[in-house]
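Here the complex is missing a single protein chain, while all its other protein chains stay put.
In order of appearance the chains are A and B, and numbering begins at 1 in each one.
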Amino acid sequence: MNLSISDNLAASLIAAPIMLPSLAGTMALIFRRRRRIVAAGISIGSTALQVLIAVALLIRASQSDPTPYAMGDWPAPFGIVLVLDQLAAWMLLLTSVVGFAVATHAALTKLDRKGWNFHPIFQFQLLGINGAFLTGDLFNLFVFFEVLLIASYGLILHGQGARRLTSGVQYVVVNLTGSTLFLVGLGILYGVTGTLNMADMAARGAQLAQGDRGLFLAGGLVLIAVFALKAALLPLHLWLPRAYSSTAPAVAALFAIMTKVGAYSIIRTTPLIFGDVAEPILLPAALGTIVLGFAGMLAARGLRDLAAFGLIGSTGTLLVAIALFDGDGLAAALYYLPHTTIAAALLFLTVDLIVRWRGVEGDAIVPTPRFAGASLLAFLFLAGGVALAGLPPLSGFFGKLLILDAALVSPHAAWIWGVILVTSLIAVVALARAGSTVFWKHDDTPELPEDREPPRLVQALPCLFLLALLVGLTVFAGPATRYTQGTAAQVLDKPLYLRSVLGTATTPSPNAQGDAP
Amino acid sequence: MSMEFLIATAIGALTWAGIYLSLRGRTFPVVLGVTMLSYAINLFLFAIGRLKVGAPPIFSEEAATYTDPLPQALVLTAIVISFGMSALVVVLSLRTFLETGTDQVDGEPDPAIDPLDGDRDEWIKRRNAHRIDMLGETRP
C-alpha cells in the first residue's frame, strides 16, 4: 500500500508511543555529557508529548473498530502488527500520565541525580510498557516484556544501597524465571497453532484437533501464570513487597503500572485466545490476594510497605472484577484500574516526600518531631489513603460500587462482597493508624539528629497533579464508565477483533515494492 | 532412539538442572541455574520447529525442504536477550556482594523499626541506614 505521506503519518501515530520514548531515551543518552538538565528536559518533554499522543489515540480508538498497523508492511499474521483498540488506548493514556508525574517528581526531587542514566532508562521503561499494550503479536509481547523488565531492573536499582541491591537480586532472578516460562508457553503455542499473531492464534486455537487442545491450554495457562506473576496475584505476589518497599518510592510509584501490565495481558489474552479455562483459578486467587494485601497493610511497619501492600490488595480487587469475565465486570475493572494505579502512585510519591521532609524516621510508622510541610503531606496522605481504601469522595468508591454491582450475578457474590467490604474496613483502620501516628502523634525528643531536606512545596506538584486526575476521574465518572463499558464490549467481541486484525490476511498483500510471488 | 527423543531428554535434563540450581541459596549457583534454563529454552524453542537434517533455511528455488525458519529467528532473539539478562544478573550479584559482603540470596524480614523497643541510638543508626537506602544515596 502506498499511502500519501500525511495519511501514512497519521496512521503511523499508532507506533508513536513506542518510537517517541525510544528516540527520547537515546537522545537523553547521547546528550548526557551536557548538563543533566538536558536529559531531564528531554524526558519530561517526551512524557508530556506522550500524554497528548495518548489522548489523540484514545479519541481515534473510541471512534473506530480495533485498528491494526502492520510493521514493515507485512500483513497479519505473517508480520508483527500493532493493534490500537479502546483497551490499548486506555492503558496508554494511564501510562503516559503516571509517567509524566513520576518523571517530573524525579526531576524536582533530584532523584535522577542519585545515579547514572536515570532518564534514558526511564524512557525505555515507558517504551516497553507502551509496546506491551500495543502489540498484537505474542512473541513481540515477550520482547516488550523483556524491554520493560530490564528497564525496571535499572530503575529499581537506581541509587543502590545495600538493601536495594539485595532485594534487586531477588526481583531480577524471579522475573528472569518468569521470562523463561513465558518462552515455554509461547513455544508450545507456536508448536501447536503454527502462529504468533494473537488474532490468528485465537482463530486457529478455536479449531484445534481434540488431541492438540491439551497442549494448547497448557501453553496458555503457563502464560497466564507469567501474567499473574507480573500482576502479583497470590501466591505469586511474594516478590512485590520487598522489591517495591526497598526501591526509591518514586520508582515504585511508576511501577504501580507494572502490576497492571500483568492484569492487561490477562484481559487481552484470556477472553480472546484461551477462553474460560482460567476462570476457576483466577477468582479465588484474586480474593486471597485482597485479603493478604490489606492484612499486610495492617502489619506494615513502614509507609512504603503500607503502600506496597495496598498496591497488592487493590490489584487483587481489580483482578476479582476481571475474573468475572463478563461485560459489567470488565467495565468495572477498567474503570477501577486507572484509579488504583494513580492512587498507589500518589501514595508512593507522597511517601517519598515524607521521607525527604520528615528526617531521620524516614517512612517508619512512629511518632516524629514536628516537621515543616507536614500539613500538606498529611493532606496528600489522607487523599491517597482515601483513594486506595476506596472511600468517597474519590473515584475508588465508584470503582468498588461498580465491582460489587457487577459481582451480584456471580454465584460467589457473597464471598466477593464479604471480602471486598471487610478488607476495605481493614485498610481504613490501617491507614488511620499509620496516618495518625505519623502526622498527629508528636515525640519532641531533642536528641534526634537533624537530617531533613527543607520542604520545597514545588516538589508536591506531581502529587497534586495525580490527585487532580483522581478528582477528574470522579467528576467525569459518567463519561469514563461509558468508555469502559464500550471497551469491555469491544474486548469481549472476539469476532470483531479477528475481523479487524486479520481482515485481508487470507490473501497476503504484497509489500512495499510490490513484487511478491 | 530417535533424534526427537535425544533432544527432548536433553531439554528435560537441562531444565531439571536449571531449576535445581536456581533454587540454591547463593548467587553463583543461581546464575548457573538461570544460564542452564536459557540453554534449555533455546533448544526448546528451536525444537518446536520440528527437526530436520541438512535443510538450512537458506532460500533457493531447488531446495526441496527447509527447516522452519521462524523458531530459529525467535531463538536468536531469545539468545540475545538472555545474554543481556545474564550479563546483568552476573554483575548485579557481584555488585551486591561487594556492597553487602554476602552472596546469600535469601534475605531476612526487615528489622522492627520501633524506637521504643531497644536502644534508641542503635535505632537511629538503623533508621539512618534505612533512610539512605530509601533515598538512594550510596553510603557515606
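The rule is short, and it goes like this: a contact is a pair of C-beta atoms (placed from the backbone, for glycine too) under 8 Å apart; a residue touches a chain by one contact, two chains touch by 3 or more.
Criterion: contacts and distances are computed from a predicted model.
Looking at the choices "L-lactate dehydrogenase complex protein LldE", "Monovalent cation/H+ antiporter subunit A", "Phosphate-binding protein" or "Protein lplB", the name in the UniProt record of the chain not drawn here is "Monovalent cation/H+ antiporter subunit A".
For the chain that does not appear, the touching partners among the shown chains are A, B. Here one chain is not drawn; of A:Ala54, A:Ala106 or A:Leu127, the residue touching it is A:Leu127.
From the options A:Ala162, A:Val261 or A:Leu303, the residue with contact to the unseen chain in the full assembly is A:Ala162. Take chain B: the residues that touch the chain left off the picture are 1-32, 35-36, 39-40, 42-44, 46-60, 66-70, 72-73, 75-77, 79-81, 83-88, 90-95, 97-109, 138-140.
Methods note: only the chains that are shown with their structure count from here on.
Every residue of chain B that touches chain A in the complex is listed here, in rising order: 22, 27, 30, 34, 37-38, 41, 44-45, 48, 70-71, 74, 77-78, 81-82, 84-85, 88-89, 92-93, 95-96, 99-100, 105, 107, 110, 112-116, 120, 124, 127-139. The residues of chain A lying in touch with chain B in their complex are 111, 114-115, 139, 143, 146, 150, 153, 157-170, 172-173, 176-177, 179-180, 183-184, 186-188, 190-191, 196, 242, 246, 248-249, 301-302, 304-305, 355-356, 360-364, 366, 443, 447-449, 451.
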